[in-house]
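Comments concern the structure below.
Only one protein chain is missing from this complex, and each of the others stays in its spot.
And now, chain A:
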Amino acid sequence: MPDFGDDVDNAIFSQILEMDENEDERDFSRPLVLGFFDQASETFEQMQQALDDKNLDELSTLGHFLKGSSATLGFNKIRDSCQIIQQYGHRMNVDSTAEPDEEVCLKKITDALTAVKADTTELEKVMRKFFGPAPDEDEAEE
C-alpha cells in the first residue's frame, strides 16, 4: 500500500484494503471508497443548502454523518474538517467552549466546508489513481 501521507490514517485504511479478497480487483474497497466520494459530494450539497438556510443543527448532523464515514476509512483530514463543522453546528468552538454567535459559527463552517471540499477533491484524485481507472483494465497496485 502506498503511503497516503498524513491526510490518511494508513493503519485504518490498510484495514479496509485487507478486506479485499483479491488485491488486484479490490472489489470490496473500490466501491466503498468511490462510494464515499459520492456520499461526500451529496453531503457537501446538503451542507451548502443548510448553510444557505442558516440551519446549524442540520449542519452539525451532516458534519457528524460525514465524519463517521471519513473516520471509518481513515480520511483524517476530511474527518477533522467535519468535526469542525459538527462543533460549530453545535454552537461550540473546537475546544468545546460555547460559541453563542451564530454568524461566527456559520463563518467557520463556511471556511471548513470550502477546505473540506478542496481536500476531498484532492483525495479523490489520489484514490482514483490508486484504484485505477476501471475494474477490468486496472493493473495490480504498487
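In this text, contacts are C-beta pairs under 8 Å (C-beta built on N, C-alpha and C of every residue); 3 or more make two chains touch, one makes a residue touch a chain; residues count from 1.
In the analysis below, contacts and distances are computed from a predicted model.
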Hey, which one's the missing chain according to UniProt: "Two-component system protein A", "DNA replication complex GINS protein PSF3", "Magnesium transporter" or "6-phosphofructo-2-kinase domain-containing protein"?
"Two-component system protein A"
What residues on chain A make contact with the chain left out of this view?
1, 3, 9-12, 14-16, 18-19, 21-22, 25, 27-28, 31-32, 35-36, 39, 42-43, 46, 58, 61-62, 64-65, 67-69, 71-74, 83, 86, 90, 94-96, 135
